[in-house]
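Take a look at the following structure, please.
Of the protein chains in this complex, one is absent; all others appear in place.
Letters A and B mark the chains as written, and numbering starts fresh at 1 in each.
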Amino acid sequence: MAIIRAETLSKTYRVADKQPGLAGTLRHFVQRRHRDVAAVKGVSFTIEAGEMVGFLGPNGAGKTTTLKMLSGLIHPSGGMAEVAGHLPQRRQADFLRQITLVMGQKQQLIWDLPPLDSLRVNAAVYGLDDATARRRIAELADMLELGEELTRPVRKLSLGQRMKAELLAALLHQPAVLFLDEPTLGLDINAQARVRAFLADYNRRHGATVLLTSHYLADITALCPRVLLIHEGGLFHDGSLRELSSRLAPCRLVRLELEEPRPAAAFVSYGEVEACDGRDVRLLVERERLTEVVARLLADLEVRDLEVSDPPIEELIGRLFRQGAVT
Amino acid sequence: MATPGLTALGMKGLLRYWRTLKRFWGSALASQMEYQVNLLIEVLAMAGNLAGSLLLLWLIYGRGQQLGGWSLDAALVVLGIYTLLDGVSSTLLRPNLGAIVTQVQQGTLDFVLLKPIDSQFWLSTRTLSPWGLPEIVTGLGLAIWAALRAGARPGVATLLGGALMLLSSVVILYSLWFVLATTSIWFVKTWNVTEVLRAALSAGRYPISAYPAGLRTLFTVVLPVAFLTTVPAEAILGRASGMWLLLSVAVATASLLFSRWFWRLALRDYTSASS
Partner (left out) sequence: MRVWRQGDAPRRKRSLGQLVWGLGRRLHHGWRVARALFSSQYALMLEYRAETALWALSGILPFIMLGIWSQLAVPPAGLGPGSGADAGGIGLDQVQLSRYFLCAFVARQFSVAWVVYAFEEDALQGRLSPYLLQPLQPLWRYVAAHLAEQLTRLPFVVLIAAVFFLLQPAALWIPSPARIVATVLAIWLAFSINFLMQSCIAILCFWSERASALERLLFIPYLFLSGLVAPLQVFPPALRAAAHWTPFPYMVAFPAQLLAGGAVPIAASFAAMVGWISLLLPITLLLWRAGVRRYSAMGA
């Protein structure tokens, strides 16, 4: 049974339009102009209980807005969402007990106190009795490798320790659905890996459904068999990462090592210049033109080495986003 | 009698809120204990403010003048209640309601809204600053001492009336403040709204009849300053009419209900406007 259902979910914001500088400020002061911005445009998908789904998209694509609509923080302007059998925006207590939202750039723990104090507050709010709360804290602390950090003031914790404590606070009530917005933001590689391992472990143990956004593709590749790619407010892809890459890559990556350094402008006629560092050049070339372009490159330039490969998925997605920004 | 099931549910719910409140204040006290120097500052500020207010009263009464027909002792009851309310503000209202703007700005209000607990309850009781307590005690002491000097006769009716009026005045002050803090959902930058409120409420240091007719109407009808200090003082002095007592309770109830309605209204907009 689908635990998350979104049907033509949309959200439009009204934003003030202001030109920079003093003149713009004054004009805005006298006459306010507004503009409607569609953050999410008719997105539909369903997620089964226990799935781990990655949410991809550039900044401002509508990832966070979608997560907030699913968790009930903002009302959709169109379409509808259903999570765990509830309409999220009603925010009924029964619904709230089943979900959690973790935001990498915001924190709920009390700054001046050890995490344990915030956890005790959360336990009371969710109506957990002391024995249950203690048992869950012990279990989660064990999974997150948190020990004496729980009794140290939050302000004295490192970013990674703080994030792990935030996760503990967010999962104390054992929610069935986890919305994670950039949970690894700003963490170093080791801490990222630990958070990832924890999430996979948690999903295995409790069968929780996880919907995760991240800037780090590594989070998604490690955790999510299924990926939703949002681009300019619309759903661009719903499926596995592999499918996404074959769909995005009518291109191949051509790596050149030249005898003489050349400027980037010299390669525009061959393909899209990924990088040009004097003698080392990387080009994205459409698949159909590959043989022709390689032949021309070898004929036109003094090439020391040439290598053709599949471009990494990051670059493909980045390329898609850049094109989106141009058109 | 309600049905047993409903009562049990209500009791369980109440118990959860009570346990939550204990945790809230327990953790708040724990974090405040790191800042004992605040106690000194609060006590000094209170002493300074009281001394200044007494100086003003002395400037007036020392000339043989009276404020709106109130004797010096009766006016001191008003000042005592003002001090008490100021203490309540420093203890509960300012730390909690002042934080709402910050929560809206930093987006941590999201966490509150996602908790299965009444969000107005959370925002209004989340923390507690014990350093305002001396002000509450001093204010109450001053009010009682001055009332006795002014010839008030303590009796059950006076005590009950006074307590009820004080409760009403705290409720009115809370509701006003909460409504103003709520506006930050629409206009994020509204720290100063509460400053305007505080400035206007400082009129409550003196009995309402000390003001010219225009201001008196303003402070009774538009801004219920009269209900904050003058009416409770009259009750403590044992000279409040039943009509005023009733009116005060009515205003308190209405403003509390209004604050709840207003918060719900604001949330509907927050949930459809914030990113």
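Convention: a contact is a pair of C-beta atoms (placed from the backbone, for glycine too) under 8 Å apart; a residue touches a chain by one contact, two chains touch by 3 or more.
Everything numeric in this text was worked out from a predicted model, so none of it was measured.
Asks: Just to verify: which one of B:11, B:33, B:55 or B:137 makes contact with the chain not shown?
Replies: B:55
Asks: Among B:24, B:82, B:111 or B:206, which residue is in contact with the omitted chain in the full complex?
Replies: B:206
Asks: State which residues belonging to subunit B touch the missing partner chain.
Replies: The list for subunit B reads 35, 37-38, 41, 44-45, 48-49, 52, 55-56, 59-60, 63-65, 67-68, 187, 189-193, 195-196, 198-200, 202-203, 206, 210-212, 214-215.
Keep in mind that, in the parts below, only the chains that are shown with their structure count from here on.
Asks: What is the distance in Å between the mean C-alpha positions of subunit A and subunit B?
Replies: 45
Asks: Residues of subunit B touching subunit A in their complex?
Replies: Contact set of subunit B toward subunit A: 16, 19-20, 22-24, 26-27, 30-31, 34, 106-108, 110-111, 113-117, 122, 268, 271-275.
Asks: Enumerate the contact residues on subunit A facing subunit B in the complex.
Replies: 13-14, 39, 64-65, 68, 71-75, 77, 89, 91, 93-94, 96-97, 99-101, 103, 106-108, 110, 112-113, 117-118, 120-127
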